[in-house]
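Of the protein chains in this complex, one is absent; all others appear in place.
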Amino acid sequence: MKKILKKNLQNLFAAISKETDLFLPVLNSAKNAEFKKWTEGTEYSEELNTVRSAKDFFFPQTENICDFKTSGKNIEIIENSELPENFAVFGVRACDLKSFEVLDNVFLSEPVDSFYKTRRENAVIFTMACNRPKETCFCHTFNINAADPKGDVECFEDETYVYLNPLTQKGKDLLNKVTSALEDETEEPVKKIKAEIEERLKNLPLYNLSAESFGSDKTEEFFNRKEWDELSEACLGCGTCTFVCPTCQCYDIKDFNTGHGVKRFRCWDSCMYSDFTKMSAGQPRTHQKERFRQRFMHKLVYYPTNNNGMFSCVGCGRCLKKCPISMNIVKVIKKLGGTANG
Amino acid sequence: MQTVTRNQLVEKAKELLNNGTVTRVLGIKKGEFSYDLTPAVFTSAEELEKEFEFNGFAAANFSKYLVKLADGEGKILVFLKPCDSYSFNQLLTEHRFNRENVYAVGIECDGFADYKKIEEEFNDGIKSVEFNGEKIEVTTLYDGKKELAFADYMLERCKNCKTKKIAAFDELLTENSDETKNTRFEEVEKLEAMTPDERYAFWRNELSRCIRCNACRDVCPACTCEKCVFNNPDSGVENKAIQNSFEENMFHIIRAFHVAGRCTDCGECSRVCPQHIPLHLLNRKFIKDINSFYGEYQAGAEVGNRAPLVNYTKEDIEPKDAVGRGSEE
Amino acid sequence: MQVNEFKPKIVAFCCNWCSYAGADLAGNNRLNYPDNVKIIRVPCSCRVNPMFILRAFQRGADGVILCGCHPGDCHYTSGNYYTRRRMALLFSMLEYLGIEKERTRVEWVSAAEGAKFSATMNEFCEQVAALGENKRLEDLRCKQ
Partner (left out) sequence: MANINDPLIPVIGVVTDIRIDTPDVKTFRVVTPDGKKAFEHKPGQCAMLSMPGVGEAMFSITSSPTNKEFMEFSIKKCGCVTQWLHQIEVGQQITIRGPYGHPFPVDTAFKGKDLLFIAGGIGLAPLRSVINYVRFYRENYGKVDIVYGSRSKDDLVDYKEIIDEWCNDEGINVHLTIDREQEGWDGHVGFVPNYVKELGFDTNKVAIICGPPIMIKFTLAGLTELGFDKTQVYTTMELRMKCGIGKCGRCNIGSKYVCKDGPVFRCDELDELPDEY
């Protein structure tokens, strides 16, 4: 276990930046947190959720697949991806870290997505335990412990110090390179922090939310429930929930004609959009209800069916804050699944 | 703090349901917390009693829902705040729903609170928010109670409320008022006074945050196209590639232009933007320009008004004289 | 003369009934206008939708000029009156976003005004050249 005085954090960031690009949550001009590259003077923000989740690092909103040049009847394929060298991310919360696991199951299953894989391999993740979980946090529902955030290096903070505990070889290697900025410490202070966080988690309003009634092979049980009508009634069909969600992974592949070539890129797409499944032969999901149902069934039933019961929600609470009409997965779980406390 | 109470609305809704005037009530449902309210349709007194909510966060504009809901069985009851009533008229002007199927009750509005601003005040979870006169009582998870002045935590659009007048209704639940304020162009004027470089930097900073979730478009009561140009593969601009400065500019310029002259300045776009981009500043620039070039015009003030962009006079200002006029005034 | 003198790319939307003929007349009368002005013929200036203007900038234009019939002379009676309102608002908005107002222009040029067409284009080209490349409304993907 290592530690550093909070007021000296900038020294640590500077030392890491010498080794590799470093990204961390920073408050922007709208007072939202977003991950930004550290440069001299960049202040770390303790904000729990960045608006865009940390999935951006591995699955960016748009990314080039390849370019084409055409001449007459001929086509030339040009490799043109912008994959990053090694980089480190500081301040990833336990929920976002779990979301990487959710995405891994999709992108690293055969056939492997090599863009995603390269980014994953090149990253060192510093997590941060959540000292002040918010009312919208429900990571506990999905067995994520905000007091035990894991990652390559797990970090904890109290009033004066940040404690760093390397867990993987990647994490150890990087910390070894910056030891001069760090002091040694025993496990004790972190134990105390963990205990305090765990106590706080228990007092969160959504602590007892349970998704147990959902899971693998429950399609029949939930698909035709009449509550979907009511739940989806006010849905605007925008993509806010999917774009702020750390586990939403649907994408589209599109071509952009630059006037002197074609760029083929993939970009986030949303199952909430009316044209998501539209094809020349027809549209299997004709109403917003079906699109809405798809999103939640995917997170709570389909994904677990294909991934040994693992849910595709990490309880980060972003959709609770960002949905324009405040419809969210907690309301869906409560309405359809029932919970311990209502 | 709203003068109109939840109970008043529930009583009115129950009365209209019971006497058969309406079969459905468009209202707001309680959520997990005081701020996560969801628009919903109620069909019985029991539902209303149990789940209807109306508090200082009930800011959603109901009018757009009528496009979808006014087609149902029987009349639907809608409560119109002044903002909603302008959108209501504008949608009627564009023949987007059948007026006959709607029963509108006008309610006065004292402004709504901006949850984001309250949240910013604390690096903390918020357990509950109570509205109490001019005060908001916030109970946080870790730092106890705190009192805030409601006036400081209003939505931008409410702070710069354009009017308290309800422009459309079948019945008024409260008094109508003619009170109008003229502060809403101040921000636009500030921008106009900047140099082009400063303005460019300002907008780049704001628009670069856009994640193209389309929430602004999908909530907008003026955006009711069956198929948006940005969803149409034949338009050539369907690209969903954001993180490109041109696409960000184009999306927001074109969207603002499409609603220019029809935008009632209800402020929903800015309210729902997950990245808090001040989109109303684009719409208000158009409104301000229209007012100054072609005479005062408020979209939705009356049903059937001809929008300025489908109108002309022979003496209209020339583009070269119009551009940049704001900054010279 | 400088070797690397910047030649701006100009897109000119010209109404079929007036300014397009005006450009023709300029040619017939051997009046010069810069070869970096690319003319797009439209049935009426009113056909030009704001998207066209933005798309021109996206694909690399440094300046965009829209030429139509003089107000009152529209072949379709009132098309250019609508154009006038639209472009006043659009260009004002572009200026509001910090895009140089000298990059955009609306000019009324009749079929008989070959000289005006040539003079306008020359002047507009110079004006845009003085600003340099369009950076604020560029699309990096479209750069060669």
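By written order: A, B and C. Residues from 1 in each chain.
The working rule: contacts are C-beta pairs under 8 Å (C-beta built on N, C-alpha and C of every residue); 3 or more make two chains touch, one makes a residue touch a chain.
Everything quoted here is computed from the prediction, not taken from an experiment.
Checked against the full complex, the one of A:Phe23, A:Phe115, A:Tyr161 or A:Phe214 touching the unshown chain is A:Phe115.
Here the missing chain is touched by one residue of A:Asn74, A:Gln169, A:Thr186 or A:Asn308, and it is A:Asn74.
Within the set A:Gln249, A:Ser274 or A:Ser326, the residue that contacts the chain not displayed is A:Gln249.
The hidden chain makes contact, of the residues A:Glu46, A:Glu230 or A:Glu290, with A:Glu290.
In the full complex, chain A touches the omitted chain through residues 65-66, 68, 70, 73-75, 77, 79, 81, 83, 106-107, 109, 111-115, 117-118, 219-220, 223-224, 249-253, 255, 257, 262, 264, 266, 269, 271, 276-281, 284-285, 290, 294, 297-298, 301-303, 305-306.
One rule holds for everything that comes next: only the chains that are shown with their structure count from here on.
Annotation: 37 Å between the Cα-based centres of chain B and chain C. Chain geometry summary: the mean Cα position of chain A and that of chain B are 30 Å apart.
The set of chain A residues that touch two or more partner chains comprises 256.
Counting partner chains per residue, chain B has residues 244 touching two or more of them. Chain B contributes residues 31-33, 35-41, 60, 65, 120, 123-127, 141-142, 205-206, 209, 211-215, 217-219, 231, 238-244, 271-272, 274-277 to its touches with chain A in the complex.
Every residue of chain A that touches chain B in the complex is listed here, in rising order: 28-32, 34, 46-47, 51-52, 60-62, 132-137, 200, 203-206, 230, 233-234, 236-240, 242-244, 252, 254, 256, 265, 267-270, 273-275, 320, 322-328, 330-331. Across the complex, chain C meets chain B through its residues 50-51, 54-55, 57-58, 71-72, 78, 81-82, 84-101, 104-106, 136-141.
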